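Removed from the display is one protein chain of the complex; every other protein chain stays in position.
Labels for the chains are A and B, by order of writing; each one numbers its residues from 1.
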Amino acid sequence: MKFFQKEIRLQSFSRGFHLITSEVINAIPEINQIKLGQLQVFIKHTSASLTINENADPTVRTDFESHINVLIPENQSYYKHTFEGPDDMPAHIKASLLGTSVQIPITNGKLNLGIWQGIYLCEHRNRAQGRLLVLTAFGN
Amino acid sequence: MKFFQKEIRLQSFSRGFHLITSEVINAIPEINQIKLGQLQVFIKHTSASLTINENADPTVRTDFESHINVLIPENQSYYKHTFEGPDDMPAHIKASLLGTSVQIPITNGKLNLGIWQGIYLCEHRNRAQGRLLVLTAFGN
Partner (left out) sequence: MKFFQKEIRLQSFSRGFHLITSEVINAIPEINQIKLGQLQVFIKHTSASLTINENADPTVRTDFESHINVLIPENQSYYKHTFEGPDDMPAHIKASLLGTSVQIPITNGKLNLGIWQGIYLCEHRNRAQGRLLVLTAFGN
């Protein structure tokens, strides 16, 4: 049983949805030593999130940002947690709805994603430093 | 440490929420060789998703479809990714909110689900071919 773990800091991303599949794979090349297993990508923050979605047309990612802002708008009268700015509380809610980690099968040394699937970093704050990820790969 | 992995194609499902617990269990009977572990079900698509919810009353699944269409409607003026039809971009957003995988504890050779829990295939497109799943079971 093999277990590999890396902690990396991404570059800063603007608010929105961003493909990071290559950054993740390049940071943990030990995946190629695993015949059957899993890779987890975990984000150590509560106002940014991770998801898997289409890796091709960039307007998919623009539309994600447009619609998530409709679902979880800023400046709702009932928000009490407002001292970090109007984008903060919506960022927390978006992060929990999209999720803090993705876990992906590894098959024959590679991530076993569908051909249209990529990993998204979802940045929900207007300004944020590069986000910390923990990458954990394991298997036989 | 045991690791088993299968790739299966489900039958085609209509748009909506469908119980697939039996299909999953039948496809990976090696679960019964695992005393303590986990099973992951991963979907290799970006317009269908997986979740765990009530396995009994079918109106729960109907109500899921009704409400998710209210949360993520078609034909929003701000959608740019429209060339695959009005159901496509909403399908991507639904898929990321519900999730691409479920991971379930295995205890004494069986999935350790609550008595009311089942695995749902959530089909978000009006028409789709059978979806590909990767099943990964591991443990001692």
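We take it that a residue touches a chain if its C-beta (ideal position, glycine included) is under 8 Å from a C-beta of that chain, and two chains touch if they have at least 3 such contacts.
Nothing here was measured: the structure is a model prediction, and the numbers come from that model.
The residue touching the chain not shown here, chosen from B:T59, B:N75 or B:Q129, is B:T59. Contact between subunit A and the absent chain runs through residues 1, 3-5, 7, 40, 42-46, 71-72, 76, 78-81, 89, 92-93, 95-97, 99-101, 103, 132, 134, 136, 138.
Residue positions on subunit B in contact with the hidden chain: 1, 36-38, 51-54, 57, 59-60, 62-64, 66-68, 70-71, 97-99, 102-105, 107, 112-114, 116-117, 120, 139-140, in rising order.
Quick note on the criterion: only the chains that are shown with their structure count from here on.
Centre-to-centre spacing of subunit A and subunit B amounts to 20 Å, using the average Cα coordinate of each chain.
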